[in-house]
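All protein chains but one are shown at their positions in the complex.
Our next item is subunit A:
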Amino acid sequence: MTATETTDTALRTVTLKVNGQNIRQEVEPRTLLAYALRDAGLKGTHVGCDTSSCGCCVVLIDGDTPAKSCTMFAVQAEGHEITTVEGLGSPGDLHPLQQAFWDQHGLQCGYCTPGMLMTAKAMLGHNPDPTDQEVREFLSGNLCRCTGYNNIVKAVQQAARVMRDEAQAQALAGMVPTPSTGTAEGGAQ
C-alpha cells in the first residue's frame, strides 16, 4: 500500500499469520489484535484489564517480541508472525514452560497464565539463564491475582533449565558424526 492509498473506517480484510497459519479476517482498523485473535477462535489470549497493565493478552510478534495485544491494532500485525499460547504446545505435547507451570503449580485460576507463558518465552529467548530477580523484573508487566508469583518464578526457572539442557543436547547431537561417517569418538552424549 502506498501513502496516498487510504482506507475507510469500514471493514477491511487482513491476513494474519498466527501460529504458522494464515487467518483472513474482516476487521475495522480500530479492532484490537486481542479481539481479532479471540474472534478467530483463539481464546487462549485473554483480556484482563483492557488498560495495557495486566499482560494477560501478551502474544509474540515475529517470534521474539512480546506485545500486549490489547495495545496493538490487528491491522498493525498484518505481515508479521504472531504466536499465541495455542502455538506454544499442545495437550499431548506441552512446551517445557507449560510443563513447568504444571509441575510447579505456577497457576491457580489460570487467567494470567497464557500471558505469563508468552512473556516468559520471550525472556528466555534473549536470556536463557536468568536470575530469579531477572525473571521477576521481566514478568513485572504481567499481573497475577492468585499465585503470589513464587511458583511462577520456580516454573520459569525449571523451564529455563530444561530448555538449556535441550539446546545443549541438540548442539551435541549436531556434533555427532552420522553413522556412515562415524568414528570411534562419536556419541559425545
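Simple rule for what comes next: a residue touches a chain if its C-beta (ideal position, glycine included) is under 8 Å from a C-beta of that chain, and two chains touch if they have at least 3 such contacts; residues count from 1.
Here, contacts and distances are computed from a predicted model.
Novice: UniProt name of the unshown chain, from "Xanthine dehydrogenase family protein subunit M", "Amidohydrolase family protein", "Biopolymer transporter ExbD" or "4Fe-4S dicluster domain-containing protein"?
Specialist: From the listed options "Xanthine dehydrogenase family protein subunit M", "Amidohydrolase family protein", "Biopolymer transporter ExbD" or "4Fe-4S dicluster domain-containing protein", the omitted chain resolves to "Xanthine dehydrogenase family protein subunit M".
Novice: Tell me which residue among A:Thr71, A:Gln99 or A:Gln157 touches the hidden chain in the full complex.
Specialist: Of all options in A:Thr71, A:Gln99 or A:Gln157, contact with the hidden chain holds for A:Thr71.
Novice: In terms of residues, what is the contact footprint of the unshown chain on subunit A?
Specialist: Residues in contact with the chain left out: 1-9, 28-32, 50-53, 55, 58, 65-68, 71-73, 75-76, 79, 119, 122-123, 126, 137-138, 140-142.
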